[in-house]
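What you see is the complex with one protein chain gone and the rest in place.
To keep things simple, chains are lettered A and B as they appear, and every chain counts its residues starting from 1.
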Amino acid sequence: MTPGSDALAASRRICELMARLDPAAEGYRLKASMAELYPWPRSITGDGLRRTLDWIGDRLPGFVRREVLTGTAVLDWEIPREWTVRQAWIDGPDGDRVVDFAAHNLHLLGYSVPFQGTLPRAELDEHLHSLPEHPAWIPYRTSYYRESWGFCLPHATRSALPDGQYTVRVDTELAPGALSYGELLLPGNDAREIVFSCHVCHPSLANDNLSSLVVAVALARLLGALPARRWTYRFVFVPGTIGAITWLAEHPDAAHRVAAGLVLANLGHADGFTYQRTEAEDAWIDRVLELRAATASEAYELRPFSPFGYDERQYASPGFRLPVGRLTRTPHGEYPEYHTSADDLSLIRPDRLGRSLAELLEIVEILEGDGVYRNLSPRGEPQLGRRDLYRSIGGGSDGRERELALLWVLNQSDGARSLLDVARRAGIPFRRIREAAEALAAAELLEGVRA
Amino acid sequence: MTPGSDALAASRRICELMARLDPAAEGYRLKASMAELYPWPRSITGDGLRRTLDWIGDRLPGFVRREVLTGTAVLDWEIPREWTVRQAWIDGPDGDRVVDFAAHNLHLLGYSVPFQGTLPRAELDEHLHSLPEHPAWIPYRTSYYRESWGFCLPHATRSALPDGQYTVRVDTELAPGALSYGELLLPGNDAREIVFSCHVCHPSLANDNLSSLVVAVALARLLGALPARRWTYRFVFVPGTIGAITWLAEHPDAAHRVAAGLVLANLGHADGFTYQRTEAEDAWIDRVLELRAATASEAYELRPFSPFGYDERQYASPGFRLPVGRLTRTPHGEYPEYHTSADDLSLIRPDRLGRSLAELLEIVEILEGDGVYRNLSPRGEPQLGRRDLYRSIGGGSDGRERELALLWVLNQSDGARSLLDVARRAGIPFRRIREAAEALAAAELLEGVRA
Partner (left out) sequence: MTPGSDALAASRRICELMARLDPAAEGYRLKASMAELYPWPRSITGDGLRRTLDWIGDRLPGFVRREVLTGTAVLDWEIPREWTVRQAWIDGPDGDRVVDFAAHNLHLLGYSVPFQGTLPRAELDEHLHSLPEHPAWIPYRTSYYRESWGFCLPHATRSALPDGQYTVRVDTELAPGALSYGELLLPGNDAREIVFSCHVCHPSLANDNLSSLVVAVALARLLGALPARRWTYRFVFVPGTIGAITWLAEHPDAAHRVAAGLVLANLGHADGFTYQRTEAEDAWIDRVLELRAATASEAYELRPFSPFGYDERQYASPGFRLPVGRLTRTPHGEYPEYHTSADDLSLIRPDRLGRSLAELLEIVEILEGDGVYRNLSPRGEPQLGRRDLYRSIGGGSDGRERELALLWVLNQSDGARSLLDVARRAGIPFRRIREAAEALAAAELLEGVRA
């Protein structure tokens, strides 16, 4: 077996997976999973998060949930106390319950400290959060690292609150416990890792980020079921920021193992994809996504790196510089429903969930199949007709692109350029280039130099 | 004589050639030559090709026609049998001759094997080629490497063929012989070569590629008549693909000798120029053509390399990587008449033929004159007025550009940048830059470092 033949076979396996995938039907199943997870009260610690991780574990053989105790130093941070909510509500002057955590778990400011008391309208107001520009929506607010309590509510409700005394009950607990996160490692022929990371700490928000959670689980199931993988895959499910920092603290050698990675978020709504590059701007994963942007049928926007976003900012810190980009549909803060109660299941389109999964498979197909080859008949073009190569790679309406792929692979395979390089220069989808490499290798016109 | 003075003089010689050239008048002479060559039945072998090469040889002292025997291995290929057509026709059910090679040599599928027989309309149809979207045109089709016979005809004719029995005669011969090609070497002061290559295998097609054949012959005559040339020039006239492969097989050291080259095609019709870059994308010839595109009065399109096209794909193969670009007006396949009987003499505009020749002279002027100089008064600007340099290089409406050229050459001649670099950075035609270098060298303000 020559170098590269493994990679080509591994890539073909992903392609076959994709051929069996019905994105629309799969999308409906994924949205059903989201509906199950949606009401659970998640935060960066606590039982809602733990239950979510266990749900993932039920679906992914080999998944491990880890618990890191309160007070543990993680890089520059410390694991916070664990937060539990028993009840939280406000009763109005006439005794009516005007806000209740039991009705929507966005109503309570995340990590609210316990409080019980009676306040006049004006004093209460300092603890209320609402969105004047979207008077029917509940905002999502947290105060993890500054002790506070508060309630989030529709601005319309807030505006209608009469003067008078309000009874407030925040029956929460902040107590020593643990921060939970989970990961799944799928070993491959090569110990170097491809990492997919999602934040799983948000309570009842759908697109951000249950959408990516269910897509990542589906991807992990598909890859886990394969007979072999070229690379080792690691799926990381963490609470945002502190979870990524904890993961980095517990994986100090990550920079030596991670060959490529993606932070996944907001994969369920209508818009096209946005890819934010790694800090290096032209890492392997950046070049893979450039090719996808150039050849995918869905719209794709490529953006330069920014240190403001999701957990890629932790992975990109100068002490790690992991080659991890970020794939979203519309990024955080750029769709109106972001971090509000309007980011609910109605925003989620099953076909988009399914196509997000398909897109990740396209990316994995490239990662698995990339490699460097050498043309064994490098002087002039080899005679393809004599070897039935035009036929062997099929004809039909895409015959021209297949022939072009053969010519590009022959011309560029000088032992230095990879198939990804060839595909990017040619502007041809990776699949065609990989198929051409397979046909040429079968005809003994191409040999792998390194995979 | 300092380095570079030869080059400047050689470049000036090309400029003087150009001053004596009347593109329109020359274009009429070139079109008359095309008319003579147009009816001859060329293919990748055979007497039509041989006669065409001899026509070239009659006009170019020193031209050599080479014959490579059938069965000779050339790189990955083998020289095919030689093809001779004696007659080829189809008679209809009523005995009328419906297609006849004697009427137009595109009627016969190139390399048709012998056949004689009678077939019903439906069976005959499998051997017919036509263009429904251009019902009056005969397509150009060949089957060099798969044994077959066939006829090409206007779709209107084909559609009107009645049912019935057809008598077919394909009186051809495929027999051991040779493949013919030709070349002319014009020695220069420097043994490194500038190569111009045209395919000459097409039968009655005008723009593709009799246009380039006659332009290349005219260029070779002009360059051959010069008292001296800086570079060695090689003009290559080959049948497409197999001819280029044969030439490469017989010139295995080409990569060491070829400093720059152009494949020439489609130089006779109305559109502007299209230059396709070399595989390296920024070879010397690419930079020369970038300057032309920026400063020429005719429209110019620059395109990245692609391995799909004319013989540049052979020259660019990884075992050779010759720095050879491709200059056309509209490229193959991008004008409607391409590879049909409509690519006839009516498509050819004499002024365009003449201007194509002039453009090649502009390119040669740059190739001959490029070189690296050093400003001998590098600290501050030398005082040009005292040396009458403003005057010595002329005035008039282009005085400002001439002065700018002086300043650019002085500023940039640091012993590392070439005149081509200076011209590209300044966006000034090479001629002005070369004239400035001549004036500055005469004033002992500039010396050649390397030509």
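The rule is simple: contacts are C-beta pairs under 8 Å (C-beta built on N, C-alpha and C of every residue); 3 or more make two chains touch, one makes a residue touch a chain.
Please read all numbers here as calculations on a predicted model, not as lab measurements.
Chemist: Identify the residue among A:Pro39, A:Pro307 or A:Pro336 that touches the chain left out of the display.
Modeler: Of the listed residues, the one touching the omitted chain is A:Pro307.
Chemist: Using the definition of touch stated at the top, determine which of B:Leu410, B:Ala423 or B:Val449 touches the missing chain.
Modeler: B:Leu410
Chemist: Using the touch definition from the top, which of A:Leu75, A:Val113 or A:Leu345 touches the missing chain?
Modeler: The missing chain is touched by A:Leu75.
Chemist: In the whole complex, not just what's shown, which of A:Leu60, A:Ala316 or A:Ala439 touches the removed chain?
Modeler: Final answer for the missing-chain contact: A:Ala316.
Chemist: I need the residue numbers on chain B that touch the omitted chain, in ascending order.
Modeler: 375, 377-383, 385-386, 403-404, 407-408, 410-414, 425-426
Chemist: Please identify, in ascending order, the residues of chain A that touch the omitted chain?
Modeler: Here the touching residues of chain A are 75-77, 145-146, 241, 244-245, 248-249, 279, 304, 306-308, 313-314, 316-320.
Here is the rule we go by: only the chains that are shown with their structure count from here on.
Chemist: When the centre of a chain is set as the mean of its C-alpha atoms, what distance in Å lies between chain A and chain B?
Modeler: It comes to 53 Å between the two C-alpha centres.
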